[in-house]
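Note that this complex is displayed minus one protein chain, with the remaining chains in position.
Moving on to chain A:
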Amino acid sequence: MPTIVVDVMPKPEILDPQGKAVSSALPRIGIEGFAQVRQGKRFELTVEGEVTEEVLAAARKAAETLLSNPVIEDVVSVAVEEV
(Lines give C-alpha, C1' and ligand atoms only; values in the text may rest on other atoms or scores of the structure.)
Protein backbone atom coordinates (compact mmCIF):
# COMPACT_ATOMS: atom_id res chain seq x y z
CA MET A 1 0.00 0.00 0.00
CA PRO A 2 1.31 3.50 -0.77
CA THR A 3 2.47 5.68 2.10
CA ILE A 4 2.41 9.43 2.53
CA VAL A 5 5.29 10.67 4.66
CA VAL A 6 4.88 13.87 6.68
CA ASP A 7 8.01 15.49 8.14
CA VAL A 8 7.66 18.02 10.96
CA MET A 9 10.57 20.01 12.40
CA PRO A 10 10.85 22.54 15.21
CA LYS A 11 10.93 26.08 13.81
CA PRO A 12 14.51 27.34 13.28
CA GLU A 13 14.05 30.16 15.82
CA ILE A 14 12.80 27.74 18.51
CA LEU A 15 15.59 26.21 20.59
CA ASP A 16 15.40 22.43 20.30
CA PRO A 17 16.34 21.05 23.73
CA GLN A 18 16.12 17.42 22.56
CA GLY A 19 18.37 18.02 19.56
CA LYS A 20 20.84 19.78 21.85
CA ALA A 21 20.94 16.77 24.20
CA VAL A 22 21.57 14.41 21.29
CA SER A 23 24.26 16.74 19.98
CA SER A 24 26.14 16.73 23.27
CA ALA A 25 25.88 12.92 23.56
CA LEU A 26 27.58 12.24 20.21
CA PRO A 27 31.17 13.11 21.30
CA ARG A 28 30.72 10.78 24.28
CA ILE A 29 30.59 7.83 21.89
CA GLY A 30 33.43 9.17 19.82
CA ILE A 31 31.44 10.76 17.02
CA GLU A 32 32.76 14.23 16.26
CA GLY A 33 32.34 16.87 13.60
CA PHE A 34 28.65 17.71 13.71
CA ALA A 35 27.96 21.34 14.56
CA GLN A 36 24.29 20.87 15.45
CA VAL A 37 21.54 18.28 15.74
CA ARG A 38 17.84 19.10 15.41
CA GLN A 39 15.18 16.54 16.17
CA GLY A 40 11.86 16.39 14.35
CA LYS A 41 9.02 13.95 13.72
CA ARG A 42 8.21 11.67 10.81
CA PHE A 43 4.65 10.39 10.27
CA GLU A 44 3.75 7.58 7.84
CA LEU A 45 0.17 7.67 6.63
CA THR A 46 -0.67 4.43 4.87
CA VAL A 47 -3.25 4.80 2.11
CA GLU A 48 -5.78 2.16 1.16
CA GLY A 49 -5.92 2.34 -2.63
CA GLU A 50 -4.65 5.11 -4.83
CA VAL A 51 -3.10 8.39 -3.68
CA THR A 52 -5.40 10.92 -5.34
CA GLU A 53 -5.23 14.72 -5.04
CA GLU A 54 -8.03 14.47 -2.44
CA VAL A 55 -6.01 12.02 -0.35
CA LEU A 56 -2.95 14.28 -0.54
CA ALA A 57 -5.07 17.28 0.42
CA ALA A 58 -6.39 15.36 3.43
CA ALA A 59 -2.80 14.48 4.43
CA ARG A 60 -1.78 18.14 4.15
CA LYS A 61 -4.75 19.14 6.30
CA ALA A 62 -3.81 16.50 8.90
CA ALA A 63 -0.23 17.81 8.86
CA GLU A 64 -1.32 21.40 9.48
CA THR A 65 -4.08 20.77 12.04
CA LEU A 66 -3.03 17.81 14.18
CA LEU A 67 0.46 16.58 13.32
CA SER A 68 2.13 19.96 13.85
CA ASN A 69 1.63 23.06 15.97
CA PRO A 70 2.37 26.12 13.80
CA VAL A 71 3.51 28.11 16.84
CA ILE A 72 6.55 25.90 17.36
CA GLU A 73 6.82 23.61 14.32
CA ASP A 74 6.98 23.65 10.50
CA VAL A 75 5.64 20.98 8.18
CA VAL A 76 8.69 20.59 5.95
CA SER A 77 7.32 17.97 3.58
CA VAL A 78 4.22 15.95 2.68
CA ALA A 79 5.26 13.42 0.05
CA VAL A 80 4.27 10.03 -1.35
CA GLU A 81 6.91 7.43 -0.62
CA GLU A 82 7.76 5.22 -3.59
CA VAL A 83 7.33 1.52 -2.85
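Operating definition for what follows: a contact is a pair of C-beta atoms (placed from the backbone, for glycine too) under 8 Å apart; a residue touches a chain by one contact, two chains touch by 3 or more; residues count from 1.
Convention: contacts and distances are computed from a predicted model.
Engineer: Determine which name in "NADH-quinone oxidoreductase subunit L", "RNA polymerase sigma factor", "Simple sugar transport system permease protein" or "Phosphoribosylformylglycinamidine synthase subunit PurQ" the UniProt entry assigns to the undisplayed chain of the complex.
Structural biologist: For the chain missing from the view, the UniProt record says "Phosphoribosylformylglycinamidine synthase subunit PurQ".
Engineer: With the missing chain put back, which residues of chain A would touch it? List them for me.
Structural biologist: 10, 13-15, 17-18, 21, 66-67, 69, 71-72
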